[in-house]
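The complex appears here without one of its protein chains, the remainder shown in place.
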Amino acid sequence: MTVPLDPDITPPGTGRFRDAGGLPADRWRAIRGEETLVPTHCCFCGVQCGMYLRVHDGKVFGVEPRDHDINRMRLCPKGLNAYQQVNHPDRLTAPLFRKSRADDLRPVSWEQALDVTAEQIQRIQAEHGRDAFGMLGGASLFTEKTYLVGKFARVALRTRHVDYNGRLCMVSAAGANKLSFGIDRAANPFADCLLTDCLLIAGSNVGECFPVMTQYLWGARDRGAKLIVVDPRETSIARTADIHVALRPGTDAAFFNAVLHVIVSEGLTDEAFLAEHTTGWDEVRAAAAEHPPERAAEICGVPEQQITQVARMFATAPKAMAWHARGIEHHTQGVENCLTVINLCVATGNLGKPGAGYGTITGQGNGQGGREHGQKSDMLPGGRSISDPVHRMQVANIWGVDVEDLPQAGTSMMEMVHQMSRGEIRGLFGLCNNPFVSLPNYAVVKAGYDALEFHAQCDFFLSETAANAHLVLPVTSWAEDDGVMANAEARVVRHRKAQEPLPGVRTDTWVLCELARRLGVGDKFDFAGSEQVFEELRIASRGTVNDYYGITYARLDETGGIAWPCPDLDHPGTPRLFEGGRTYHADGKVHLQAVRWHPPADPYDDTYPMTLTTGRTVAHFLSGNQTRRLGGLVEQTPRPWVEVHPSHGFSNGDAVTVVTRRGSATFPALVTEAIRPDTVFVPYHWPYPVAANELTIDALDPRSKIPEYKVCACRIEAATAVTAVPAPPMPPGRESYADAQRARVEQLPPTSSQGRGTSQP
Amino acid sequence: MRPVLVGVVTALVLCAAIYLGSRELHNFDSALAPYAIASVFLAFGIAYRYTAWISSPGARRLFKKGWGAALSWRNLRRAPTALPRMIATYLGFQKFLGARSRARWAAHQLIFWGCLLAAAITFPLTWGWFTFTANTGAGPQYTMNIWGLPVVEFNALSLLGWVLFHGLDIAAVLVIAGATYFLIRRMRDREASTGQRFGYDLVPLLALIIISVTGLLLTFSSVALHGGGYEFLAVLHMAAVVLTLLYLPFGKFFHIAQRPAAVGMQLFKYTEHGEIRHCRNCGEPIDTTAYVDNLRATMRDLKLDFDGLAEVCPRCKRLRRGQAYRSTVKPGF
C-alpha cells in the first residue's frame, strides 16, 4: 500500500486561486507606509475609470481604487490587472531591426534605429513620392501624441497617408454626429443616466465592454427607469432588461426606422421641438414610413409587437436616453444606423436636457480625444477639415508652414492596406495599433504589410504586427508618461507618470521629435514632453468646436476632468451639449438625415446561410497584445470560442469550424440559448490562426470607411480538433512569461462569454 | 475537571522522572530549581490544554483516528516508511512552509532547530539528568553522564567539547535570527499585521528574543566581563524562561503540540479505506471516504445537521443555492 506523503484530493475549484501567474508586475508587496499612490486613470476603455497606481521604490506594483466621480472606485478586471503591464517581463527594452523579413529581429541602438528610419523615409519618398510613406496611429495614445502623429505626418513626412485605428472603432458615430449636430461627441454625461426614465442601449454589450458604466444603468433602474437593449445576443445587461430586442445582425436601420414609424403613426413625436430645432424632418418621416413594423419584423427577425412596445416605452417616457456602440456602428451602414438612433431621440424631443439625450460609448481609452486632433486622414487639429481652405490656412499658420505644403486628405486605414498591396504605399510607420489582429480579412492585411519595403512599428509589447516589421521601437506604457485622454463623455482627464520608463524605453513623443530632427524639421518638434505638446494643442484647438484652450494640466489636476468645449481658463467645460436645443451647425439646428435600410455587404446563400458577428469579451481588450500577457486575464478567458445556439446539435467544447468566403477557423463551441439560432459569435482579441478577423469582411461604410465587423455570411461545420492559441509574440531568443500563459497552454474552453467560472474543473 | 486531572497526573509523572533520573536528586543542581519547577508547571499546562483541546468533537475524532493510524501494526506492516517520512517532512523539515514562503520557511527552521537544540540541552540539565564529571581535577578531559551513566568522554578544548559547552549559544543565535525576521515582518507587512494580536502574535517572538539575548549575554559576561553583571542577567534570563514556559500552553506556542495532528490526519485519511468519495451532484472527487465519514460524524456531534451536504462539492453547493435563488427568490434584476 502506498500512502501519499501529501494530500492530493480536493473538491473542484477549491485548490486553485487565480493567482495571476505569480504577478509579473513586480513582486508582491504589502509594506506598511512605504508606497506612493499616484492618481491616474485606466489605460483601457472609453469609460476612463480613475485609479491609483501603487508605487514603491520607483516601481509600479499595484492598484488601489480611486473615488473619481466617473467610476466611484469601481474597476473592471482589465483595469485591476492593467498595472501588471508596466514592469512585465515581456516588455520590449531595445529597438529591434532586420534588413529583410527573412532575417531575425536583432537589438540595435536607438541611434541606429532612428537613423535607419530617417534614411528609409527619405529614400522611399525620393523614389516614389511623398505619399508613398504612410503613417498609422492609434486611439489608445494620449491626446498629445495623437496630435503629434497628425503633425508629424503633415509636417515631417508631408504625406497624405495618415490614419489611425479609431477608423475601426467609432468613426461611424463621429460621422453621424457631425452630420446631425456639427459636433462629434456624446451629448450627455454618464451621470444623466441616473435622471432618465427610459434607457435604450443599442449594440453595446455594456456589461462586458464598459463594465463600470453598468452602475449607471443599474442606478437608473433603481430609480425606476426602463431598460431597452437591442442586441442579437442576450448579454448580461440584456438578460434582465425590460425589453430585449434580439434582432438579426445588420438590420438596425430597419428596426429603428420602424420604431420611428410607430412613434409617428401613434402621434408620440415632439412636434414643437421638431419644428423649432430641426431641419429635414419631412424626409426622415417619409423614410420611416417605408419601414412599417410588419416589414421590419420580417427583416429583423423580431416580433412585430416588440417594435411597438419599444416605440411606446421610449416615446412616452418623460425623459429618455439612447446610448450606442460598435454593434450598430461596425456596418456598411454604420453612419446611417447611428443616424436612425439620433432621429429617434430628436423626434421625441429627447435632446439637451438632464436625463434626456444621446451618446456613443467610445471603445478605446482615448477614442474620443484620439479622433479630435488630426491623426484622422481627413482632419486637422481642433476637428478641422483638411479639405477646408480656411482650416488649412489656420493650421498652417499655427504650425508655421506654408499652406501649400500641407498634404490633402488621405485614405482610411483599410484602404491604405490595399494601397500597400498595390505598391502605392511602400513604407509605413505604425504606432499604437495591431492591424494583424484588428483589421478585417486577415489574409488581405498580411499581404498588404508583407509588400512594404520598410515597416517600423512602435509598441511596448511585441505585437503580431510588430513581429512582422523591419524595425520595432520600444516605447512607454501609459504609466510611464504624462498626458490627457478624453473619455466617452468628452471629459478630458489627466494621466500621470507613475514611474520612469524602463531602461532602453523612450516615449512616443521623444521618438517622433527625434525623427523629425533627422528629417530636418526639428524646430517644429521641439517638445520636451507631453505638457509642451499640450500647450501647442490648446492653441491649435482654440476657437474650434473641439476647443481645448481653457484646459490646462493645472486645471485638470484641480478638477476631476473637464469636458470640452472649454474656450477659456474660467470656463467650467461643457458636460451636456445642446441645452436649449442649439447644435453646433451654423443655423443651430439638428440636421436630420433620412435613412433607408439596405442589406449587409456579404450576401447570404445556401453555402453561407448564417450570420457571423464579432465582439469583445470582458477580460480582453482590442487586439489583446496587452491583455493576452496578463495572467489573471488569461486565466479568466484563455482562448476564443464560437457561441452557437443549441439547435445546431453541438455540445460545449466541441470543435466547430466557422467558414466564410474569406477563410475558416476552428474554435470550441460555447453552446447557449443566449444567441439567435441563425447567428454565431466569435470574440476578436486573438491572432491567426484563431482570429475572428480571418473570417470578417473588409467591406467599408462609404462615408465613415468603418469595416463591417458585425455581420458577414458564414456556415458552421463540425471539426475534429480545436486550433491551439499561439503564444504572444516575443523577440527571437525570448519566451513569453510562462506563468501568465499557463491557462492558455491548458486550452480549456470558456464556460460563459465572460470567461471561466472560478471553480471550473 | 478531566483536563486538570490529566494535568496533575502528567506533572506528577514528570516529578517522579526527575527524582529517579537525577539519582534521587543526587545530581540535581539546586541553582536550576526554578527552571525545573517551571517545567513541571509546563507539563501540567500542556497536558491540561491538550486534554481541553481534544475534548472538542473535531479534535477528539482526529486524535483517536490519527493516533490509531499512527500506532497501528497493520499500517506499520503495510507502509512502514509512511510514518517516519511524514514526521521528517511535516515536523522536521516542514516542507509545507516552503510552499507558503521560502523566507518564512528558512526563518521558521532557524527557530525550530534552535529551540529544539536548546530544549535538548536545558531540560535534561535542569532535571539533573545530564552531568559532566572531570576525569582529572580541572579538565580538559570530561565525561558526560546521563542518569548517572557515563555516555561520552571528550576533551573540553576539542571541537566536540566546544559545541557541547556552547550549544545554547548556537541555539540562541539561530533563534534570534529567525525570530527577528518574523518580528520585522509583523511590524512591516500588512498581510502579517492584519488582525494580529499583541499577546498571541508578538509576545512569543519577543519572549524568544529576550531569552536568547539574555542567554548570550550570560556567556558574554563570563567570557569578556569576568562575570560582571552575571547575577542580574541570570535572574533576568531565568524570569524570561520561566514566564515563557508558563505561557507556552496557552498561546501561539501551543501549535507545537498541535502540529503532529497533520501527520495523523494524512495517515488516517489514506489508510482507513483507501476509497474516494465523489460529489453526489457532479461526481467530481471530494476526498477519501474515511475523511468524509469522519467529517460527517463530527458535524453530527456538533449538531450541525446539514452534514449530508459534506457529500456535495463546494461548487455544486454554490450552484444549487444560486439556482434556487434564481428560481424561487428573484429571477432577474
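First chain written, first letter: the chains are A and B, and each begins at residue 1.
One rule holds in what follows: contacts are C-beta pairs under 8 Å (C-beta built on N, C-alpha and C of every residue); 3 or more make two chains touch, one makes a residue touch a chain.
As a convention for this text, contacts and distances are computed from a predicted model.
Peer 1: Name the absent chain by its UniProt protein name; which of "4Fe-4S ferredoxin-type domain-containing protein", "Carbohydrate ABC transporter permease", "Rod shape-determining protein MreD" or "Heme ABC exporter, ATP-binding protein CcmA" is it?
Peer 2: "4Fe-4S ferredoxin-type domain-containing protein"
Peer 1: Just one of A:Ser438, A:Gln593 or A:Ser759 touches the chain that is missing; which is it?
Peer 2: Checking each option in A:Ser438, A:Gln593 or A:Ser759, the one touching the absent chain turns out to be A:Ser759.
Peer 1: For the full complex, which residue in A:Leu114, A:Val618, A:Val642 or A:Ala743 touches the chain that was left out?
Peer 2: Residue touching the chain left out of view: A:Val618.
Peer 1: Which of A:Cys43, A:Ile121 or A:Val212 touches the chain that is not shown?
Peer 2: Hidden-chain contact among the options goes to A:Val212.
Peer 1: If I consider the whole complex, including the chain that's not displayed, which of B:Trp53, B:Phe154, B:Tyr181 or B:Tyr247 touches that chain?
Peer 2: B:Trp53
Peer 1: Under the stated touch rule, tell me which residues of subunit B contact the chain that is not displayed.
Peer 2: Interface with the chain not displayed, on the subunit B side: 53, 56-59, 61-62, 96-97, 99-100, 190-191, 193-195, 252, 255, 258-259, 261-262, 265, 269, 281, 286-287, 291-292, 295, 298-299, 302-310, 312-333.
Peer 1: If the hidden chain were put back, which residues of subunit A would touch it?
Peer 2: Residues 6-8, 10-11, 13-20, 22-23, 28, 30, 62-65, 73-77, 79-81, 207-208, 211-215, 218-219, 222-223, 234-237, 239-244, 246, 248, 250-251, 297-299, 301-304, 306, 599-600, 604, 609-611, 618-619, 632-633, 636, 645-646, 652, 671-674, 676-678, 713, 751-755, 757-759 of subunit A touch the chain absent from view.
The rule we apply is simple: only the chains that are shown with their structure count from here on.
Peer 1: Report the inter-centroid distance (CA atoms only) between subunit A and subunit B in whole Å.
Peer 2: The answer is 59 Å.
Peer 1: Could you list, by residue number, the parts of subunit A that touch subunit B in their complex?
Peer 2: Going by the criterion above, the answer is residues 1-7, 9-14, 30-32, 34, 218, 221, 239-240, 757, 759, 761.
Peer 1: Where on subunit B is subunit A touching in the complex?
Peer 2: 75, 78-79, 82, 85-86, 89, 95-96, 187-191, 193, 266-267, 269-271, 274, 276, 279, 282, 284-288, 313-315, 318, 332-333
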